[in-house]
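One protein chain is absent from this view; the other protein chains keep their places.
First chain written, first letter: the chains are A, B and C, and each begins at residue 1.
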Amino acid sequence: MAMRSLKWVGMLLALTGALTSSEALAKPLALVGGTVIDGTGQAPIPNGVVILDGDRIVAVGRVGELSPPRGATVVDTKGKYIIPGLMDANVHLFLDVESEVLIRYDGHYEDLILEAAQVALKNGLTTVFDTWGPRQELTAVKRRIAEGRDQGSRIFLAGNIVGFDGPISEDFFVAAAPVIGQAYTDRLNAMWVQGTGRDLLYLAPETVGERIAKYLRESPVDFVKYASSGHVNEAFIAFSPASQKAIVDTTHAASLTAQAHTTSIESLRLAIDAGVDLVQHCDSTGPVPIPASTIAMMVDRKVACAAMIQTQDHLGWAKTHNRRPGFSEAAGITDVNDRNLIRAGATLLLTTDSGVFAPSSYASPILAEMLSAPDLPTRMGDAHFLWLKAASELGMSPMDALQAATSNIAKAYGKSADLGTVQPGKLADLVVLNADPLANPANYRAIAMVIENGAIVDRDKLPVRPVLTTPAHP
Amino acid sequence: MAMRSLKWVGMLLALTGALTSSEALAKPLALVGGTVIDGTGQAPIPNGVVILDGDRIVAVGRVGELSPPRGATVVDTKGKYIIPGLMDANVHLFLDVESEVLIRYDGHYEDLILEAAQVALKNGLTTVFDTWGPRQELTAVKRRIAEGRDQGSRIFLAGNIVGFDGPISEDFFVAAAPVIGQAYTDRLNAMWVQGTGRDLLYLAPETVGERIAKYLRESPVDFVKYASSGHVNEAFIAFSPASQKAIVDTTHAASLTAQAHTTSIESLRLAIDAGVDLVQHCDSTGPVPIPASTIAMMVDRKVACAAMIQTQDHLGWAKTHNRRPGFSEAAGITDVNDRNLIRAGATLLLTTDSGVFAPSSYASPILAEMLSAPDLPTRMGDAHFLWLKAASELGMSPMDALQAATSNIAKAYGKSADLGTVQPGKLADLVVLNADPLANPANYRAIAMVIENGAIVDRDKLPVRPVLTTPAHP
Amino acid sequence: MAMRSLKWVGMLLALTGALTSSEALAKPLALVGGTVIDGTGQAPIPNGVVILDGDRIVAVGRVGELSPPRGATVVDTKGKYIIPGLMDANVHLFLDVESEVLIRYDGHYEDLILEAAQVALKNGLTTVFDTWGPRQELTAVKRRIAEGRDQGSRIFLAGNIVGFDGPISEDFFVAAAPVIGQAYTDRLNAMWVQGTGRDLLYLAPETVGERIAKYLRESPVDFVKYASSGHVNEAFIAFSPASQKAIVDTTHAASLTAQAHTTSIESLRLAIDAGVDLVQHCDSTGPVPIPASTIAMMVDRKVACAAMIQTQDHLGWAKTHNRRPGFSEAAGITDVNDRNLIRAGATLLLTTDSGVFAPSSYASPILAEMLSAPDLPTRMGDAHFLWLKAASELGMSPMDALQAATSNIAKAYGKSADLGTVQPGKLADLVVLNADPLANPANYRAIAMVIENGAIVDRDKLPVRPVLTTPAHP
Partner (left out) sequence: MAMRSLKWVGMLLALTGALTSSEALAKPLALVGGTVIDGTGQAPIPNGVVILDGDRIVAVGRVGELSPPRGATVVDTKGKYIIPGLMDANVHLFLDVESEVLIRYDGHYEDLILEAAQVALKNGLTTVFDTWGPRQELTAVKRRIAEGRDQGSRIFLAGNIVGFDGPISEDFFVAAAPVIGQAYTDRLNAMWVQGTGRDLLYLAPETVGERIAKYLRESPVDFVKYASSGHVNEAFIAFSPASQKAIVDTTHAASLTAQAHTTSIESLRLAIDAGVDLVQHCDSTGPVPIPASTIAMMVDRKVACAAMIQTQDHLGWAKTHNRRPGFSEAAGITDVNDRNLIRAGATLLLTTDSGVFAPSSYASPILAEMLSAPDLPTRMGDAHFLWLKAASELGMSPMDALQAATSNIAKAYGKSADLGTVQPGKLADLVVLNADPLANPANYRAIAMVIENGAIVDRDKLPVRPVLTTPAHP
């Protein structure tokens, strides 16, 4: 073993070295000496070796048992920790729909989306699931990244939340409608809605199914998210149970996963009954905690729960800031739900609803107070670290938390074949940390290296063309 | 026969005569010579005799076969038409919740309610079902009328629509909230909500059931109306199917009928599935007509459909006045639904949502345009005549229309033992018309006499203490 | 002297005794033994005697020099302080124009006005000048009090502020307009405007003069207040200089005093130039202190300055509560102005803008924050005490402060013949205090007795019919 080590010396690269993406792709890459936490839940592999070839992981083993192939570039990861690329089950690469942002960047939304995907990647998120945004622009950026034309977190996208109207509508920010132009409002809303808006709520279930099938044929998305409850009107149910089932079945028939937006215990239960694969903010149920029977349903049916777990610092703030009626009370209930879900063994997913906010939005009448909160849970690039901190505070085991941020998400989204673990055959998405994430969730921030599709990411360059982010942004 | 007729001559009373209520109650009353249309759907009885004693009908027959009892007061109804007292399945005795009205008459809502009940009675409505209003004030007036302390249409009441917040809330007119005082708003809303507001939407079905059971024990109402869909947010569903069933079952367990507010085809279907006895504005389904299968369900399960049938004049106006997005389109769909429901043989009920509007409201920014519409379908005292006209325009048979305004309503509300037909044993609620209502629905307006509880109503004196109504009011 | 004192013993009355108004009017009243501070500015008269007969003061002297007339009722005021009845140069007996109050008490505004006048009297204000309110209702109450039909502070009134529209207009609270009925809004505004609204701003000066002359002939008021600056739009000037002069001249021609509403240094200067007798809130000049030259003008021309002097506690609050842009800054400038005005020897008048607020208004979105301020300067019954405290804090001499609250006001309003001092021939309006007001302004609160028109006021009974005030109200 000592001998072999010596042989490698000449090839060892400092993590901050000059290895470029193209070099990395050209020949195999071997990460040697670190502790591998592979995301399957099994014990960490000390003194591990991970060998990448092309965009795949080809071997995982221990020093002494597995050698890097001839010609491989060897990276010394001694004292470091290798984990699967992090994932976020719920981001909005275009989140800041303040009027100023919408109009100012009209025609340039792809730039904003790409910037957000780069902020994500820089912070270890190699895959993000975008659950509400302009479908065509998101798809364009997804392709630019997938085809290597741009760097950024791998994107899967839902487009609209089926059943909701666009950003400047009663489902979101209706106050802007009389101020910004009607023609523009209509065009803008259409970018989100893509023919799947609130009018679907009026239809018969079979018609809803037909509309979704047509939509999936003509307007490709990676998964479907629909409204089980209202957004602004969060006490209400959106689609009827039969319509929810029609959406889920049609989505499954197209080999996609289906998820629901829920904000009450009944909209949550209906979504589970409809057969969704995962529930977004399953833990947000207004003033009433989730009944034990519903938690049991989630566990039994293995419906993944994308939970908006927040740090105690943030909850403390939320409980004293009644931003709207019931806000602070709801924060307490979310906390109760999260503890109950963890205790019951529900499959939790790291989910943040995060995005990049324009500097101007920090002075916006709509967003300013929220954006001033401690441990702000929705700022892209920081939010996933806070989630992991919060999970730890709630008593989730470190290994469960790591899986919630990796393999659980891959599984819930039907992407386990390629993503979520450090195992041979998987896409080579890895994060190398300078400290043990299982010892302290703060160590997720100690990123030494991010590898996406087998290529080492030059994090210092991201985001490449900052638009909304300032140097101070994470 | 001729002989007996002669004997009666001395006792004959002009319909406009001096018979007072107390006299009427003192001795039997016989209506002799008119055509009796008894509300059962059977052929009219020409030359009929109806004998009342106390507050009941004691006999119905033909001249020559049935004689008035000795000492009876005989009313000559030759050339006239005797029908059951008219009913309205959906009124709001306190409808005008404009800020000015609410505040001005604070503490005096009973006066407004009584006035509306008198406007109704004056126009032939001997029974009205109030489906949304302040429970305690409505109950007080109901009792004043029931106990003979005041005259007015017999009242059955629901109080709140379970699941909705009060008049100055997001479910109704939220714009007034920042202008009128918070303390007053809270107190006012509580008069309507009575503990059955929007917070129930968040609860588990069994908890909803418990809350309703407690409510029915502590806050007596005559029937329960709940929100199957939103009011302002009419595309959304309010209670989940399981919660709807819990409400209906609890209501039935308390021996009351249950009805739902629905505004979409799915909220309609869910309500039927939940087992409601009737559906309010079953024909209001936004932009989508009711599927044939749902109409068939209504017919099969004999769920009564309280339909907002409107005259073609009004529809013509509505179709060109897009008061809010979709308004004019929805008017056309309502028309389609009504025709389909009639064709399918659904049990329709006359329902008007009507009330008395303050003169000031005709200049209100919220109501002015609506109140200027031709054949305004929501003005108490006129609305039921328009409904009968509209039903005729849609091709409903004259006899069906009469039953929709009488026996169908009694049956749907579980009041057939006492109300709805001109049959022995029933309460003596009658309307005597000067012309045949089966020949022309306009003849319902030709009221010669209204009898409630066996007493002839002095219509000229109603309303006794006009508050909102002006002399010009019907 | 001792002898004479003995004679009186049998006639001495406890201040809290049973003397009724009618008894008081029946025979002369002598206040014996107290210190008289007569409001002329001369030194207090220890051991004083004040003799009242009917509604007038007939003699003022010292014990030993002046004896009560035979048959007089003698009140022992030893150890007490007799001052002129207090005055307030600026109240609004109907101030709370929140929608709820306006509508709820529509038709009963006189009750609210009388209540406020009684709150004032109870707290030592024997005369108030109402500078904005519904002219006819105020006049009715003024007469009821003047004719002895009701008790209350003597009222002089302006009606509208000429140039402004009514309470529910852009000059005051326009937000309520779309919520409350238009017909009602129009009627309400007309009660204030009385034909002297904003439309006058458009007219030529001579036309303005003609309109005012006609108004004064047809709609009697006691003095005229006009808009030199805007109210909501306080940076703007309302009437042009020539129009201001036309208003003042016309008013003087009708033997009335004229005053202006000013909120900037230029509107203040224009008003002085126009010849006004007094300026309301002369010290409110937004972000800019009054130039020395303008203060000199006020002093030279003896234009009285009704200053909104506020306590340091209140100013401290105001400086940290930026209720609207510039609010806190303006509070600091008012303080500077007040100090400069005092230093320059300007004739200051106690002025409070005070009124009675409904309990509901303390939760109103418009008023709640303001009403929660410490040393709230606009609450009728308390505000004048705070003014005297504030004046002391600013270094105004105790005697000047007393005159600002009495003789200065009488003089500025042209009422010196009857009011403002404790001198023979004046109306018998007196306040008897238990402690020396010159020693400590807090002693103005130590009211032992209030005499109006020669009659002792039964303060415990006031207000006689509380509407807006609660027991806790001062």
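In this section, contacts are C-beta pairs under 8 Å (C-beta built on N, C-alpha and C of every residue); 3 or more make two chains touch, one makes a residue touch a chain.
Quantities reported herein were computed from a predicted structural model and do not represent experimental measurements.
The chain we do not see here touches A, C in the full complex.
Interface note: of C:49, C:128 or C:270, the residue touching the hidden chain in the full complex is C:270. Per the touch definition above, the residue from C:41, C:69 or C:241 contacting the chain not shown is C:241. Which of C:205, C:275, C:332 or C:466 touches the hidden chain is settled by the complete complex: it is C:205. Across the interface with the omitted chain, subunit C contributes residues 170, 198-199, 201-205, 207, 230, 233, 235-243, 264-267, 269-270, 285-288, 291.
Remark: the residues of subunit A touching the chain excluded from display are 98-100, 103-104, 106, 175-176, 178-184, 358-361, 363-365.
Here, only the chains that are shown with their structure count from here on.
Because subunit A and subunit B share one sequence, their contact can be compared position by position; here over half of the interface residue numbers appear on both sides. Put simply, the chain nearest the middle, going by average C-alpha positions, is B. With centres defined by CA atoms alone, the chain at the far end from subunit C is A. In whole angstrom, the spacing between the mean C-alpha positions of subunit A and subunit B is 54.
Centre-to-centre spacing of subunit A and subunit C amounts to 67 Å, using the average Cα coordinate of each chain. Annotation for subunit B: no residues touch two or more other chains.
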